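Input: a single structure, listed below in structure tokens.
A single protein chain has been omitted from the complex, and every remaining protein chain is retained in its original position.
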Amino acid sequence: MNQEIREKLMGVSVATLATALYKRGLRNQVIQGVHPVGWKGRNMVGPAFTLRYMPAREDRNQLTEFRNPDHPQRVAIETCPEGHVLVMDSRKQANAASAGDILITRLMKRGGAGVVTDGGFRDAATIAGLDIPAYHTRPSSPTNLTNNEAIAINEPIGCGDAPIFPGDIIVGDADCVIVIPAHLAEEVADEAVEMTAYEDFVLERVKEGEAIIGLYPCTKDEHKRAFETWRRQNDR
Amino acid sequence: MNQEIREKLMGVSVATLATALYKRGLRNQVIQGVHPVGWKGRNMVGPAFTLRYMPAREDRNQLTEFRNPDHPQRVAIETCPEGHVLVMDSRKQANAASAGDILITRLMKRGGAGVVTDGGFRDAATIAGLDIPAYHTRPSSPTNLTNNEAIAINEPIGCGDAPIFPGDIIVGDADCVIVIPAHLAEEVADEAVEMTAYEDFVLERVKEGEAIIGLYPCTKDEHKRAFETWRRQNDR
Amino acid sequence: MNQEIREKLMGVSVATLATALYKRGLRNQVIQGVHPVGWKGRNMVGPAFTLRYMPAREDRNQLTEFRNPDHPQRVAIETCPEGHVLVMDSRKQANAASAGDILITRLMKRGGAGVVTDGGFRDAATIAGLDIPAYHTRPSSPTNLTNNEAIAINEPIGCGDAPIFPGDIIVGDADCVIVIPAHLAEEVADEAVEMTAYEDFVLERVKEGEAIIGLYPCTKDEHKRAFETWRRQNDR
Amino acid sequence: MNQEIREKLMGVSVATLATALYKRGLRNQVIQGVHPVGWKGRNMVGPAFTLRYMPAREDRNQLTEFRNPDHPQRVAIETCPEGHVLVMDSRKQANAASAGDILITRLMKRGGAGVVTDGGFRDAATIAGLDIPAYHTRPSSPTNLTNNEAIAINEPIGCGDAPIFPGDIIVGDADCVIVIPAHLAEEVADEAVEMTAYEDFVLERVKEGEAIIGLYPCTKDEHKRAFETWRRQNDR
Amino acid sequence: MNQEIREKLMGVSVATLATALYKRGLRNQVIQGVHPVGWKGRNMVGPAFTLRYMPAREDRNQLTEFRNPDHPQRVAIETCPEGHVLVMDSRKQANAASAGDILITRLMKRGGAGVVTDGGFRDAATIAGLDIPAYHTRPSSPTNLTNNEAIAINEPIGCGDAPIFPGDIIVGDADCVIVIPAHLAEEVADEAVEMTAYEDFVLERVKEGEAIIGLYPCTKDEHKRAFETWRRQNDR
Partner (left out) sequence: MNQEIREKLMGVSVATLATALYKRGLRNQVIQGVHPVGWKGRNMVGPAFTLRYMPAREDRNQLTEFRNPDHPQRVAIETCPEGHVLVMDSRKQANAASAGDILITRLMKRGGAGVVTDGGFRDAATIAGLDIPAYHTRPSSPTNLTNNEAIAINEPIGCGDAPIFPGDIIVGDADCVIVIPAHLAEEVADEAVEMTAYEDFVLERVKEGEAIIGLYPCTKDEHKRAFETWRRQNDR
């Protein structure tokens, strides 16, 4: 993805993006139920690269399976393009792990922009300390083979009840993760930057004692003018 | 699938099959949470043909979408081979329909052996009256577009937390639906027929007042001999 | 409500109405999770009259409370206008009852058009035999005081995650219950009658062996013409 | 248990019993989430005999385990006293069976008064046809070994979040199952018979058009007198 | 509310208050499932001011709706009296936000004593840094319009399955939030202060190696005497 869009998305919140998508009729783009494995202090931004899990059948999911060089979980880690976010459809099952610290470290080394599962990670305490954003529902120590078989790479999937198409732009902040359809990324990034400027202005005013009605959203000319002045003064 | 195997599987219960698979280390082959939409009085048996749903994105799931001749839900109905069971991964979401009476009628006319979803059907009361076995979690009137987008045909999927590979043998009775891995179908069918004979014998004996211990399972020679006699007498 | 609209709505399915509302951008109008307490063989149709429950506080919900002539549950039963459907927001809690056979019998005698709760009824087996449609999630014998306090009559409420405003038109069939916003009732009823005609035509054709694509929805002129002929022949 | 109490409890509803216990401060005695496996047309009544399940550990729950003559599930079936209700704490897990048709048939033959699980039965369609009341949450074909190990007989347990002590009186009707603490059985049975008489009187009056307020519960002298007359006339 | 009661409640735990209410027969006064959005190191105490949400209907919940100066969510923020706690019945739905940082900042500026929702807040990371106690179930970025319509102010509501009447006293600590019925606030505050003194004494003794039985609760005279001495020495 375009570096300029990436930078814009680094500076806005998932809440603001959710509102921008809501205006466009998209109401279910937030990946429900996930949170940061140790908030890294900066947004996660990148195009989605996907891994799909299905329920595990015992005969296909013995530990020896990991010796298979074509095992999709391992292949996903080794082929996720630099700057992309690996998104895993773990069927909202956190009773076993989606991945652990070794794989996530490898993804970090390969330049992955982040990782999201609607299941849970093992070695979560270690992952919390890695320099790559990760999101899950809760720590989960059992090997993924217990519940889930990695079955397909870069298909359209669901994650936390949100639709993910490969290449959609994933943005995570301290609260949540959202999916921006690829074709909307640029306009939504632009709009979110604008919205953020206004929200920052509003927050300042509210801290000074201003009431919300008429200010948020803006329905009064005086606020419009004050905002224009504020933008100039703050170079926004 | 082989007609002989089909006939064997028409005469055994899902419970017996579950035990036969349990012996082989397969513990999660029952599709959890589904029941017959009007029990048709005979088992559903056939190889799986699959349809995968993902979460619906609003811009891709307008009603006009059904005008698309390549819409996977419609294509699945029109391409499911005769004698096969259409199994839908509806992500265990029954808030909107997986299909309705018109599509299921069409599937029936095309010779489908049955249909299973881990979501719900609309027009369920009508489907209950059709001459094709159908299984779901509950009736659900909203169009599938509300929640789910049909995205892929004949991939490996999950349904009710069970793993389904295309071609696996699906068997449904009045209680439940089970998935027999294709390569085990013959041996499991044979074994289930044997087990059913013994269970029928046991049930007769229990109705006559026999105690369970030693009889079920059989650990006494006298029961072994009595069973052999019973088989000859009953031509089993 | 207008008798003509009522009759139209008696003859269409909730599924068809859900699609008509979906076209208008309303996706969550089906009351999730409820089913008929003994299907009465005819649709339930009427404007909503509502009762709201809140969590019960023990000191306010002793059995003596029922001696209070102003207890909102009892008042709701005695004031629900003839032809209306009493809709109860039971907070999706079925661990205690929303009402029992005596109250529902009284509602029937007073001319109520039906009753819906997103909780459960006690004496459900008796209610199943009454000549009034009733919908709930499951039978529940404990008195409502255990969990829920009836607190307000004819406010806007939620029921099974659907929004209900007093006067909205409620329609229930063998599968589900739907809420039609009052201002849309007429146009949706009309459209649903039209859609039903086409669906009946389609079902006939499908039973005769016709494929779905192009027919449902109608994208081919030949089907349009065939439908026009069918309508004339069948007086639809 | 006393035959007189049993007969009284055969003639009252679980709803009425729930109210009688509610008066005594007992609010959670209904076994939540269970329903009849084929309603047998008469109440289930008897003292509780219990079986407790715990999560299954794979090495202790191979099929060979059933060959153990001391397996608690089998022993429970063979030792449950005549006239008792076997109540199973299946940890509200219905993904595998609590028991199947052979065991329930044996329990019936041994004079069991009924069986309840907060899990599910396999062979439920067959159990529905047996002459013994049975209650569960849903049919479930996998063998109990899959999820649950039978571990203890006749301990205090939970079932459907209700507390069960061995010897408590269990009553099931078409809707629900309730647990009457042993020491309250007589007084509650008596009171429920009285309450049922009044409720039957009320239902008759309501069917004749009487309003509820003042009648149910009775707060008017006229109703008190009318009820006395009705009792005499109906020999209640 | 009385400043003296407020101060007493600032110094006791929700656990202690729960026990004091339990003695009075009130068992469900803890708001289930919520936790602090960044623990602020001091209790939240104040009378309840309530906001009720209902399921959102799409046509009534467009973004333009926020331009309405009478929108109940905004009005609630601007009218919640100083020193009160704003309690939101979000129907236990955290898939969309109950409010965000701008509104909570405004509430703080207006002197609100805190805010509780049984849904989730957007901008939760920012709210965690504000000088006002806030409790929710999890961060949630989508605008409230997605799921919930603010419909009524200062009605009796449920929150986290607890009953809330306007004016009830809300107390939150690092663990949980509890609702004290208004008429019990004074006596419960007094009793909780007493209980806290004893619990502090007990904790000291236990840390010194004392056993619990006989000490907690106090059933031995020696502990009674020791406690009296301790109170004098510690000025409690």
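Letters A, B, C, D and E mark the chains as written, and numbering starts fresh at 1 in each.
What we mean here is this: a contact is a pair of C-beta atoms (placed from the backbone, for glycine too) under 8 Å apart; a residue touches a chain by one contact, two chains touch by 3 or more.
Bear in mind that the values here come from a model prediction, so they are computed numbers and not experimental data.
Taking the complete complex into account, the chain left out of view touches A, D, E. The omitted chain makes contact with just one of the residues D:V14, D:A162, D:V177 or D:V202: D:A162. Between the chain not shown and the residues A:R42, A:K109 or A:R225, the one that touches is A:K109.
In the complete complex, the residue from E:L51, E:C80 or E:C176 that touches the missing chain is E:C176.
When the whole complex is considered, the residue among E:V14, E:V37 or E:I151 that touches the unshown chain is E:V14.
Think of the hidden chain as still there; on chain E it touches residues 13-15, 17-19, 22-23, 27, 30, 32-33, 35, 39, 173-176, 178, 199, 202-203, 206-207, 209, 211-214, 216-217, 219.
Residues 63, 66-67, 69, 74-75, 77-78, 95, 97, 100-103, 105-106, 109, 122-125, 138-143, 145-146 of chain A touch the missing chain (whole complex, contact as defined above). Interface residues of chain D facing the missing partner chain: 24-29, 54-60, 91, 149, 151-152, 155-158, 161-163, 181.
In this text, only the chains that are shown with their structure count from here on.
Where touching is counted per the definition, the chains common to chain B and chain E are A, C. Each chain gets a centre from the mean of its Cα atoms; the one farthest from the centre of chain E is B. Residue numbering shows that chain C and chain D use the same positions for less than half of their mutual interface. Chain centres here are Cα means. That of chain B falls 31 Å from that of chain C.
Residue positions of chain B with contacts to 2 or more other chains are 27. If you draw each protein chain as a dot and join the dots that touch, the picture is not a line, a loop, a star, or fully joined; it has some other shape. Going by the touch rule set out above, the chain pairs that meet are A-B, A-E, B-C, B-D, C-D, C-E.
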